[in-house]
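Below you'll find the structure, written out as structure tokens, and then a few comments.
Removed: one protein chain of the complex. Kept in place: all other protein chains.
For clarity, chains are labelled A and B in written order, and residue numbers in each chain start from 1.
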Amino acid sequence: MDLVTIVIGVALVEYVFFAMMVGKARVQSGIKAPATTGNDVFERHYRVQMNTLELLVAFIPGMVMFARAYGSEIAAGLGIVFIIGRFIYYKSYVADPDKRSMGFGLSFLPTVILVIGGIIGAVMNMVNSPM
Amino acid sequence: MDLVTIVIGVALVEYVFFAMMVGKARVQSGIKAPATTGNDVFERHYRVQMNTLELLVAFIPGMVMFARAYGSEIAAGLGIVFIIGRFIYYKSYVADPDKRSMGFGLSFLPTVILVIGGIIGAVMNMVNSPM
Partner (left out) sequence: MDLVTIVIGVALVEYVFFAMMVGKARVQSGIKAPATTGNDVFERHYRVQMNTLELLVAFIPGMVMFARAYGSEIAAGLGIVFIIGRFIYYKSYVADPDKRSMGFGLSFLPTVILVIGGIIGAVMNMVNSPM
């Protein structure tokens, strides 16, 4: 599971980077806590972090579930697509929120494949295991 | 742990479904990113997804912790109550946010039982294991 651990870890480092960009945008925009609205640049950064959080909660268990069923290599490959997709999402969303679709798809799709594949793998394993 | 994997996976599929309903509500309401306010129907769907995210971050580790201590069957049973509770929450929140209590309780309570039970199980295991 070392490969899976590394890919999950890198996805989390990327997420922490997004969170730090939110902190930077908060200082630059002058939006004072607890507010999270009132400046478009801040809101774009904030939404990138939140959307990444929304996906990570499914991506991380999905990686573990999928790797158990089909091995670490394919899981890691899907995870790398996720990480690249998130970076495209970040760049395009901050530039223009209307351009966020491709980056979103490149991270949403691997997440769905990991979760659905993980479920199928566990069902197969249960069916095939002796009583 | 196959049973636990399947139940966690189904809870994640339900969550992805809620996220897709948010996307649909965004298009129908005309609320443009990065905004997350300004239309009541969109906000209800968005809050359902967010509240599910808020619970999943405790529910998923809780399932694993609890299953380790008391076996997969009881954990899976509590997980199924969570999944049903979330669906009731979704249906009632979108219809009328004031009616969300029962669905919330049916997913909040299993989550608390899983986490507290998981802690007690791990403490018991530590106390009983030889030095």
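As a working rule, contacts are C-beta pairs under 8 Å (C-beta built on N, C-alpha and C of every residue); 3 or more make two chains touch, one makes a residue touch a chain.
Nothing here was measured: the structure is a model prediction, and the numbers come from that model.
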item	value
Omitted-chain contact residue, chosen from B:Ile8, B:Met65, B:Ile83 or B:Leu106	B:Met65
Touch criterion as defined above, residue of B:Gly23, B:Gly77 or B:Pro97 at the omitted chain	B:Pro97
Contact footprint on subunit A, counting only the chain that is left out	2-3, 5-6, 8-10, 12-13, 15-16, 19, 32-37, 49, 53, 56-57, 60
Residues from subunit B at the interface with the omitted partner, ascending	37, 40, 43-44, 46-47, 53-54, 57-58, 61-62, 65, 68, 93, 97-98, 100, 111-112, 115-116, 118-119, 122-123, 125-126, 129
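The rule is simple: only the chains that are shown with their structure count from here on.
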item	value
Chain centre separation in whole Å, for subunit B relative to subunit A (CA means)	18
